[in-house]
Structure formats: structure tokens, C-alpha cells
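The complex appears here minus one protein chain, its other protein chains still in place.
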Amino acid sequence: MEKKDYLKREVEHIDIKSFNAIPIIEQFDKTAFQARNLARAAKIYDRMLSDKDCSIILCLAGSLFSAGLRKIVHDMIENNMVDMIVSTGAIIVDQDFFEALEFKHFQGTPQSDDNELMEMMIDRIYDTYIDEEHLRICDMTVSEIANNLEAAPYSSREFIKFMGKYLKEKDMGKESVVRISYEKNLPIFVPAFSDSSAGFGLVYHQWNRKDKLKVSIDSVKDFLELTKIKVNSKETGLVMIGGGVPKNFAQDVTVAAEILEKTVNMHKYAVQITVADERDGGLSGSTLKEAHSWGKVDEGSEQMVFSEATIAFPLLASYAYHRGNWKKRKSKNFNTLLDGKEI
Amino acid sequence: MEKKDYLKREVEHIDIKSFNAIPIIEQFDKTAFQARNLARAAKIYDRMLSDKDCSIILCLAGSLFSAGLRKIVHDMIENNMVDMIVSTGAIIVDQDFFEALEFKHFQGTPQSDDNELMEMMIDRIYDTYIDEEHLRICDMTVSEIANNLEAAPYSSREFIKFMGKYLKEKDMGKESVVRISYEKNLPIFVPAFSDSSAGFGLVYHQWNRKDKLKVSIDSVKDFLELTKIKVNSKETGLVMIGGGVPKNFAQDVTVAAEILEKTVNMHKYAVQITVADERDGGLSGSTLKEAHSWGKVDEGSEQMVFSEATIAFPLLASYAYHRGNWKKRKSKNFNTLLDGKEI
Amino acid sequence: MEKKDYLKREVEHIDIKSFNAIPIIEQFDKTAFQARNLARAAKIYDRMLSDKDCSIILCLAGSLFSAGLRKIVHDMIENNMVDMIVSTGAIIVDQDFFEALEFKHFQGTPQSDDNELMEMMIDRIYDTYIDEEHLRICDMTVSEIANNLEAAPYSSREFIKFMGKYLKEKDMGKESVVRISYEKNLPIFVPAFSDSSAGFGLVYHQWNRKDKLKVSIDSVKDFLELTKIKVNSKETGLVMIGGGVPKNFAQDVTVAAEILEKTVNMHKYAVQITVADERDGGLSGSTLKEAHSWGKVDEGSEQMVFSEATIAFPLLASYAYHRGNWKKRKSKNFNTLLDGKEI
Partner (left out) sequence: MEKKDYLKREVEHIDIKSFNAIPIIEQFDKTAFQARNLARAAKIYDRMLSDKDCSIILCLAGSLFSAGLRKIVHDMIENNMVDMIVSTGAIIVDQDFFEALEFKHFQGTPQSDDNELMEMMIDRIYDTYIDEEHLRICDMTVSEIANNLEAAPYSSREFIKFMGKYLKEKDMGKESVVRISYEKNLPIFVPAFSDSSAGFGLVYHQWNRKDKLKVSIDSVKDFLELTKIKVNSKETGLVMIGGGVPKNFAQDVTVAAEILEKTVNMHKYAVQITVADERDGGLSGSTLKEAHSWGKVDEGSEQMVFSEATIAFPLLASYAYHRGNWKKRKSKNFNTLLDGKEI
């Protein structure tokens, strides 16, 4: 088989507008186990959207966008269903920015000959394929963006804004999360930014700057910025797909605010979709009840859903979309808060 | 809290007719990971329904009916979407026959005080409650049915037929799987029949018969009967919800036929929804690819779906229902084959 | 590759006497997560061995003996570390009796070409191989044993006794669990007996008997027998490796005793090693705390260990072996209780 034979069937993105999950979720609500948990989570999310005091933080971890979930997040941003995002570099750079550059992910199989793939420069994520040559172009585009910035420390949020600006100027990425976030003044934080295609591009930038001043990515600044948003939000709600750094980072912000001697509430609402287990003590599977002991998440409006995200997230998002409570919400323009004035 | 406060919110059963999963499944098919696997499984099941030579074996394990999935199976039987069932005693007796006797399951929480529940005679299954006093009535009803039978070895299938007859005569259990199976001549096999409420009833029967002849349940006879159906089916397909004994038993029947020197095909189609892991070598999570090495399942039309059943099974069944390929199928009346004539 | 190249590296059985797990378990006890749970489980098992009133039920599910855990169970029986066994047909017949007939399991790989294996008649269990031609001899040996018995319903325990007798007479199976159980009058119950190589042999027997009387396997009788042992034991403890039917069956016996109007205690001690999840409501992963709501397992001396069995079971068993509290125990000869006199 040749490379082009592997890279044939494109992953297409799920459109939550094209089906109405309300009747399914309503039925799930009367049952048990994870169907009921999913229904409860969807309803909590809908309550966040109805609560005019609530800022909504969407946390994304796992290979979500390469798996067809990118348009869901795009549509959530477009319709003011979310106010800020905390994510991984893989999702935001390798997958979203990558597709904005008009590259694609392809359907494959976990029973691949990985040695053959390597020789053809095809990267595998479980049952999907990526053309590694395209990834390198993505890396270099990040490098180019860095080269054009003033040498200074940036938060990942600031840098991602410049990536969005780049897309807008080139008029690329109609369904890109990076681009629409830029256009809607919605912050995206990636606390481990260098752990991605962006990292490759920025390493390349720093390496070539030699002893000259460099663009650097200051993850402390991210934390400070997210804390400022928390301080400026009466209530907050977390919608977490997967765990990892985004989950921990977003939860921690209530403690960070306290350390700055600001009085803030715990996250009032919190839902998480994950397959991680709690029994190994890891953060990704730790319960939201446990997060309450840390003073991070309030009790009563929190729900874990034990399900793989590609199945559960579209149902949750479609439910909330079709309920329509987002229609009364406005863009919170948190980028303006962070870039325009001090608190 | 009093007992009645715990037993308040009834579990209601999902109606796959009330929502159409086709647009969701079609979108899942273009993606990756388990959403795509679920779409592929749903389409394989639909192909089973379109293949006029194929007899469909539904395997059920896990607390499915207490969790609201009972009506799905009832509707599948009613609409000739399945030709025989292999299941556990818990599902068929403690949950289906139990609800046919007009008892209910209730929504609860995994954070219960289990000692308090025990003292109130409330049994917990994760986040659902059962009134143990009702379960005892279910046990004794099974015992009564046994008392009225001729003392002899029965297959579980034969005994379950008598349970269906009992319900029909009392006109109980409008949505009961046991009853509609009886009415449609559809065999239900429970290879570990005594491991359930039926076991309690039958132990009571045998204990009280003392030295007299007793009703006994011969699981070898079940195996022989299922093998006879296999031998009389040109092709077979497996729809497995959960793993356990039902999965193994139904897969094994191709080998059993061979041992009787009958030439049969492997199961041509096979799908399984499970959260079990393959990495511990257990049967429940073992792949259908592995089953091919045993000569049990053919290659090409098999699919594992790693998802909790309450979420995935309703989507799969609703997809197949709304596709409508079952409309050309007829009841295979396998009970008549087994009871009426020798092969 | 030829068949013999696949079947080269024999699985060898772990010898718990050859290493002393006490220092590891003592260290684990001071830590957290599953290491601590494993230590706690090992200590509860050791307490069972020290409690002279306690009868110990070992429950075995999963492909344990093909994976090298057979000698552990053999040695536990030999040293009066267990008083009865509830297991699956796969373990007792396809794996133990099979090896007693001088066949072997072999190390393989999960990345096998399963079609090639099938054509060579090699069966795969995750990363192990079995010669299917040998399995057929095992099936036929069971059939031969059945042919020599009086046609009547037997409990699986009774039938397995005859299998042990067969081995003893042929002087086969020095490390066989079936044989040593026979010699030590220790009952083995397999509630889903036909779901195994035994099933193939017995189906062959019944098929060939045509209209004549047949040997049948009455799983109700098993349940009644196990209940009699419960009634005759002041206290009981469960050591469960994996879940499935053996777990449920052994737990249920307290309820069965109640139904026969016998006053018995709940299982006083209970430990389980499993990788199953509780969040899908399935029995295998259901907590022992949940079992308390059913009145099956007492509180305070129960422990779930979330670990794959091949790693955790040898450590638990080696700990208890080297602690030596079994030295004061005697064989309970429960087969004599069941076969010799009525209670």
C-alpha cells in the first residue's frame, strides 16, 4: 500500500445541530448507571447556561479534535455556550491549528503495521492517521509566528491569540477553534504549551535565536490570567472532557484566588466525562466529590460521567444546544478584560 | 429516612421508538475511537437483520434491566429483531420476571449507607435500589412453578417457558421479555440458571422435596439445544451486551456443533458492547479477533465497542429499529424446533 | 512458521513457597492506593486462616490457570489454606484437568495473526496459546467419564469428584487441583459447568444417548450443597480472584440459607482481586460494601483490590503461606459432609 492509500477516508466533524439529543437525554434521566449520569451532567451544563452569573470554563484533554469533535467546540464558542477554554497543545495546535492550515485527519485502524507507517511518515492515534509531513508545516508555521513577535515572555493565551490573528489574516480555518476564539475575544489557555507541535516550532525559534532575546511561554502568566477571570466572575462552572493538566489547572484557580487574598466561590457547577479510574489515585479520574475536600468544587451540582468522550460529549452538547438557554447569553470578551485593563 | 423514602423514584425503561438514532450513528461513522466503533457495530447489526439466512443471538450480561434497558429487548423480540437470547439469571429472573410480577426498581445513589439499607431490606445495585421483600416473593413464585412441574431435568429454556406461561395465564407482565418470548416461541437460555433468584426458588423446591424426585436444571441440555439451533441456521450473528457466561456459551456453540460432527459456519457477524479490558486475559473483554483463533467468530463483520451499555445499547438498537430492515423478517419459532421435532 | 514453532515456550506455574512476600506486603501496608489495599486483603486472608471457626471459600474466575496460577491453588489446598472452591468450567476443566492430562499452555503474543492460528488449530487467550487438538482429547475424556456413570442428575461437584478419581486411577496430574481436591475431600463447584470443555464432552454424551437416560448436571443441586456447607460453618470467608458467576454464587449462599429458614451469619471476611469497574453496575466490579446492603458480606473485614490477578494473587498467597497460620488448620472434608450424611 502507498501512503495515499492510507490517507483516504477523512475524519469528518460531528454537527450537534444536525440531531436533537433532548429526547435521548430525557429517557436516560429515568434510568441508571452512566446513562443517568450523562443525563444529569447535560442538565447541569444547561443550568450553567441559564445562570446569568456563571462563567463557563471548557476543559479539553485527549485526542478529541482528530476524532471529529472539533466542530462541537467551534459551535459552542460561536453560540456563547462557553466563556474560556483550558486545553492541551495537541488539541489546540496539532489538531485545530493543523486543520485550519487545511490539513486533515484520516480514518485508520489500530491493527496497523506501525513500522510501515513510520517509514511512510504517517503518525497513528489509535485508529486515525496523520501525515507527518503536514505536521512539520504546522510546527514551522508556529515558528514563523514566533519570529514575528517581540522577544518577551507570553502566556500561552497571548500566543494563541496571535495564531488566531494569523488565521484571520490568511483567511484560513473557517471551523477553527483558534480562529473563532480570536474573533470572539475568548481566551484559550494551554498550561503545557511546549508539549505539542507548538513546542517544536518554539524550540526551533529559540534554537535559531542563539544568544539573542527570545519569545518564551510563561505558564505562570497563564495561571495568573485565569485567576483574574475567576476573580471577575461571580460564579463559575466547569465542563471537562477528559482529565489531565486542563482539569487540574482549572480547578486550582479557586485556590490561586484565595492566595491572592481575593474572596471567590468554589466552582459552583462541574461535570466531567472520562474513562479514567479513581482507584489509582490519579488526578484524571479523581472524583469531583474529592475536589470538594480541596475547596475547589462545590457540592450538589457536580457529576462524573464514565464514558468515552466521542460518544458522550456530542449527546451532552446537542442537548444543551437544542435546549436553547444559551440564546440569552452574551460573549464575555475575557480577552479584553485581560489585555485591556488591570483588575 | 424510612424505607418508602428510598423507594420513590422508579427506573423507567428506554423506548427506542421514541427517538431516532440514525442521524447520530451516521455522524459517529465519520469519526474515530468508540463513536466510530459503535456506528460500525450498529451497521453490522443492521446487516444481520438484512441477511435472510442469519439467525440472531442476543447475549445479555450485567444489570441491564434494572437499569432501564428491558423494554429495548422486549421491542426487539416483538419486532423479530432477535431470534434467541442467552442471558444471566439476574436479568431474566431477578429483573424481568420480577418486574412482570409488578415490582419495580428505584433510583438511588452509590454513596448510600449500606448498613442502613441492609437493615431496611433494601438491596443496592450501584445507584439503584430493590425491595428485598419483593425479591423473596419472586423467589417463591419460581418455587411454586417448580412444584407444579413433573420432577425431571429441564433445560433453563424449558423452565423459562413455564415462567412465561405462568405470566400469560395470570395476564401479568405486559412488557416482560419472559412473557413475550413465550408468546413468540423464542428461546431464552440461562446457562448458570441457579445463580439467581431462580436458584433460591429451586433450592427451596429441592430442599422441600427431600428424598422425592425433584425438578432439576440441566445446563448440558441448554448447550445441546442451542447447538441444535446453530445446526439448523445457515448463518448466525451475535449481538452481545456485556460478556460473562452468555458470551462464552453462545460463541462456543460452533465448536459444539463440530464435536457432533455437523458442518456449521463460524458466527458470521458479531458485535459486543463492553467496558471490560482485554489485558487481563479474561473472557468478557477478549476481542472477537481472538475468538477467530478458536474458530468461533468469522473475520470482517465483527466489532467490539468499548462503552458502558446504558449509553451505547439504546443508540445501537434505535438505529436498527429505525432502519426498518427487520420488517422483512419473521419469527423463527425456535422453541417449536426444539420442542416439536428432532433434527 | 509451523505449529510447533508457536507451541514452544511452556507457561510455568508460580511457586509461592519460592519467595517470601511478607516484607513486600508489610511495606505496602504503610502506603496508599492499591498497594495498601492488597496488603489489607492479604492480612484479612491471614485472619481467616487464624480464625478456627472460619470456612474459606476460594472463588476463581478468569483465565488464571493457563496463566501460571494453578500451582498456587494446588498448594493452598494441600496446606489446608482453603476449604472449598467455586470456579468456572474453563479453569477447572479446560485448564486444570487439561494439564492433568499432560497437555500444556504456551507463551504467545496478542499481536498474532488469528486467522493463521485458526488454520493451525491453535487457540489464543490474550498472550497464550493452546493446541486445540489437545482440547478435543480433554472434551472426549469428560465424555468417557460421563459414559461410565449411572444416568442421573449430578451436581458439578459430584461430577468433578469423578474427574479427580479418574486422574487418581490413571495416576495423572500431580499438580492438579481437581486431583488434590478429590484426595482431600474438598468440594469444587462450577455453577455454569456446561460452559466449558466439560460442556462439549457432556453434549457429546447426551447426543449419543439419544432417547436413553442421560447424565445431566443440575446446578440447583450445587447451590443446595454449597448452602449446606454454609449452614454447617460457624463463619465463612471469601477469597475471590476475579468476579463473574463464582463471586455471585458464593455470596448468594447466605441468602439461600435464610430461605431454607436457617440462621447463618453473613460472610464475615471477604476479599476480591479484580480489574472490573463498579461504574457500569456489573456484578464483577460491584463493591463488597454494596454486597453488605444485600446482607451477604459483613462490614469491617472486607477489601477490594483493583489489580490484575497474575500480579496480586501470588503476593497475597505467598504472604499468607509464609505467615504460617494455616499450620493449625485441618482439612474440613466437606465432600464427606455432603456425600456421607444429611444435615
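Some notes on this structure:
Labels for the chains are A, B and C, by order of writing; each one numbers its residues from 1.
As a convention for this text, contacts are C-beta pairs under 8 Å (C-beta built on N, C-alpha and C of every residue); 3 or more make two chains touch, one makes a residue touch a chain.
Since the structure is predicted, the reported quantities are computational estimates derived from the model, not experimental observations.
Considering the full assembly, C:28 is the residue among C:6, C:28 or C:294 that touches the omitted chain. Across the entire complex, the residue among A:173, A:187 or A:242 in touch with the chain not shown is A:242. Considering the full assembly, C:128 is the residue among C:128, C:197, C:248 or C:272 that touches the omitted chain. Of A:92, A:145, A:178 or A:275, it is A:275 that touches the chain left out of the display. Chain B residues in contact with the hidden partner, per the touch definition given at the top, are 32-34, 277, 279-281, 306.
Residue positions on chain C in contact with the hidden chain: 10-15, 18-19, 21, 23-24, 27-28, 30-36, 38, 63, 66-69, 105, 107, 111, 125-128, 289, 306-312, 314-315, in rising order. Against the chain not shown here, chain A presents residues 61-63, 66-67, 90, 110, 112, 114-115, 117-118, 122-128, 132, 136, 139, 153, 191-195, 199-200, 202-207, 214-224, 227, 242, 244-245, 248-249, 252, 255-256, 259-260, 275-284, 286, 289-290, 292-295, 299, 308-310.
The criterion applied here is as follows: only the chains that are shown with their structure count from here on.
Over half of the residue numbers at the interface between copies chain A and chain C are found on both sides, making the touching surfaces mostly the same. Centroids of chain B and chain C (each the mean of its C-alpha atoms) stand 25 Å apart.
Centre-to-centre separation between chain A and chain B, using Cα means, comes to 40 Å. Residue positions 32-34, 306 of chain A each touch two or more of the other chains.
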